[in-house]
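Here the complex is missing one protein chain, while the rest keep their positions.
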Amino acid sequence: MADLDKPLLSVRDLAVEFQQPGGSVRALESISIDLRPGRVLGVVGESGCGKSVTARAILRILDRNGSITAGKVTLDPATATPTDLTALGAQSPEMREVRGGRIGLIFQEPMAALSMQYTVGNQLMEAIRVHRDPGKAVARQRAINLLREVGIPRPESRVDAYPFQLSGGLRQRVGIALALAAEPDILIADEPTTALDVTTQAQILALLRRLQTDKKIALMLITHDMGVIAQMADDVAVMYLGRIIEYAPVGEVFGAPRHPYTRSLLRSVPSMLAKPRSRLATIGGAVPQPNARPKGCPFHPRCPDMIVGRCDTIAPAPVPPGSVGASCFLVEDAAA
Amino acid sequence: MSGSLADERLAEAGQLRLTWWRFKRHKLAVISLFIVILFYTIAIFADFLATADPHATDARRSYMPPQGIHLFDENGFNPHVYGLKGQRDMKTFKMVYVPDPSRKLQVEFFVKGYEYDLFGFIPTTRHLFGVVGGTPVDGVFLLGTDQLGRDLYSRLVVATRISLSIGLASVTISLILGVLLGGLSGLYGGIIDTIIQRVIEVIRSIPTIPLWMGVAAALPNTWTVIQVYFAITLIISLIGWTELARVVRGRFLALREEDFVIAAELAGAGQMRIMLRHMLPSFTSHIIAAVSLALPAMIISETSLSFLGLGLRPPAISWGILLQDAQNVQVLAGAPWLLLAAVPVVLVILAFNFLGDGLRDAADPYG
Partner (left out) sequence: MLMYIARRLALAVVTCVAISVLTFIIIRLPPGDFVDAYIANLASTGSNITADQAQAMRVEYGLDRPVYIQYTLWISRVVGGDFGVSMMWRRPVTEVIGDRLWLTMIVSLSALFLTWIIALPIGIYSAVRQYSIGDYFFTMVGFIGLAIPNFLLALILMYLGFRYLGLSVGGLFSAEYAQAPWSFAKAWDLFKHIPLPACVLALAGTAHQIRIMRANLLDELRKPYVITARAKGIPERRVIMKYPVRAALNPFASSIAYVFPYLVSGSIIVSLVLGLPTVGPLLLQALVAQDMFLAGTIVLLLGVMTVVGTLISDLLLMWIEPRLRLTGHS
């Protein structure tokens, strides 16, 4: 079994750009994260901050107009045979082996993430057989077992159902089964509960938690919900406009947030402990368009503690890879 | 604070202006818009642009090939065409008329020609260009002549008027029908929607051309050009409204769930008011796009019907009627320029298709 402290996957200074009619748009910049077996990395941020792009860049399934322009994505960095995924061809057999085989992806909308044209069993068996084909009959039995494992009642009949015949919660369980089909040791869950109602949400999170602990999976959990982070994550990466602006253990993020943006995020979460009838804080302004990225620190136009002449001219250094901290002059100054 | 001002301007710009900004990025669509405008301008000034009376026949210049304007001669710039002279064909002993290089006819601007009413009410005889002097048989035959010796260029220019206006008139009727029925369908849903949808399905699964051929053929021979024109307009518009109704219904269904419509409903606005004040404006651009895409079908319908001899009838001049002369291969082999009447048809349809496509992309960049 892998050493629990050695990362299974480490991303270093990853940058992604998209080619658009108006020129290229930088979607990710200096992204560095580590995924460790049995641990959950929560990636949090508002929509459009690059959370999903990170997931797709790791799997090398960016849209045709997107490309990785810098950085490394290393699989098994602590072993004798590390693989830099950015060096592989996106369509190479090695990379396809990684997809599904080493890294599973769970999707946001269970309705849209499954094809309505094929049965659950068909889609599951395909995922099983594409990596190590055990034959049709065995694959079918595995598919049924997988469905049972993710808590789907009557899996023997559900395996022949079409996704549109299942409820949202069941569909998301199928989505999880699909990601687990080829027994990956890394899972990326992109907003797995956003489209579900609260009760189902809790069940799905509990399922993810159970699977992740049992199988010592390294889970990257992408969400915009600080509540989900609090419940699930061991470490947290807070993203804003394609950068990680704070990286810390979950306790520190909630107990002693470093970055002004993290603080605003926390203030905007409804809390049982808040004073009755107090207004829920909102973050002023909106996330700027990626192609209209502000100069200097990307958060400065909305930052309550902005230092004129500094935050709006140069960008603070990113959080050093593998360490805890925030990308903010206030934090740098306090440390100095 | 210039940033927030710009934001406000963006917010105030409204759906139509945003659409226009996006539209301007489609080069081909913008070019097509100019072509469409050009064609409608030609239609408005058709008689002014014509060089000869499109109805004037002269057997002596039957099937004259196109004749270029010679811009220069030995004296430098001197636009002219050659006059015609009659000579006997030694094989058939028939009199044929051929250009006579010894007789130059000046091409001038703003010459006097046949009488017409500019914009339909200003009587004048001025034309953009033409020849001065010469015998009655002479003329500028830019695109040649037909069997009866009528100038194809002038007929083509004048035909623009009917072919384009009939498309526009039909699309207007189609639009009214489409918006009304599509709107009813999308707004009320339920049984009304079901009935209208079934009617549309029925209409769409009928091969229309034979049906409309039947209706068109039944128009009495005694009807005047104007009466036939309106009847054909009506027939054509009945072909095209289903697609427009489908678009409108789709938009209504999508919009019914939108917050601002629900807000208006909660504020107690009446159904009609909601439809006219809130919903229609928000998809004007979709409608414009759909109309632009529906127009080509209308123009093709008119052209096809007239080509078959079931649409407009001579002396009316439309592209379809001009193409009717080109129906016979033997005739075409002798006078291939008659096929030139196809050029504006293809050009206009192409332009409307590009335009509609650009408009649709601009109206709905994500759909």
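Note that the chains are named A and B in the order they appear, and that numbering of residues resets to 1 at the start of each chain.
Just so we're on the same page, a residue touches a chain if its C-beta (ideal position, glycine included) is under 8 Å from a C-beta of that chain, and two chains touch if they have at least 3 such contacts.
Owing to the predicted nature of the structure, the values given are computational and were not obtained by experimental measurement.
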item	value
Option touching the unshown chain, where B:G190, B:P207 or B:P315 are the choices	B:P207
Hidden-chain contact residue, picked from the options A:A15, A:L28 or A:A181	A:A181
Residue of B:G120, B:P220 or B:P315 touching the missing chain in the full complex	B:P220
Chain not shown, touching residues in chain B	198, 201-202, 204-211, 213-215, 217-218, 220, 296, 300, 303-304, 307-310, 323, 326-327, 329, 332-333, 336, 339, 342, 345-347, 349-350, 353-354
Hidden partner chain, residues of chain A it touches	56, 59, 61, 64, 91, 96-101, 103-105, 107-109, 112-119, 126-127, 130-131, 162, 164-165, 175, 178-179, 181-182
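Quick note on the criterion: only the chains that are shown with their structure count from here on.
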item	value
For chain A paired with chain B, centre-to-centre distance based on mean C-alpha positions, whole Å	55
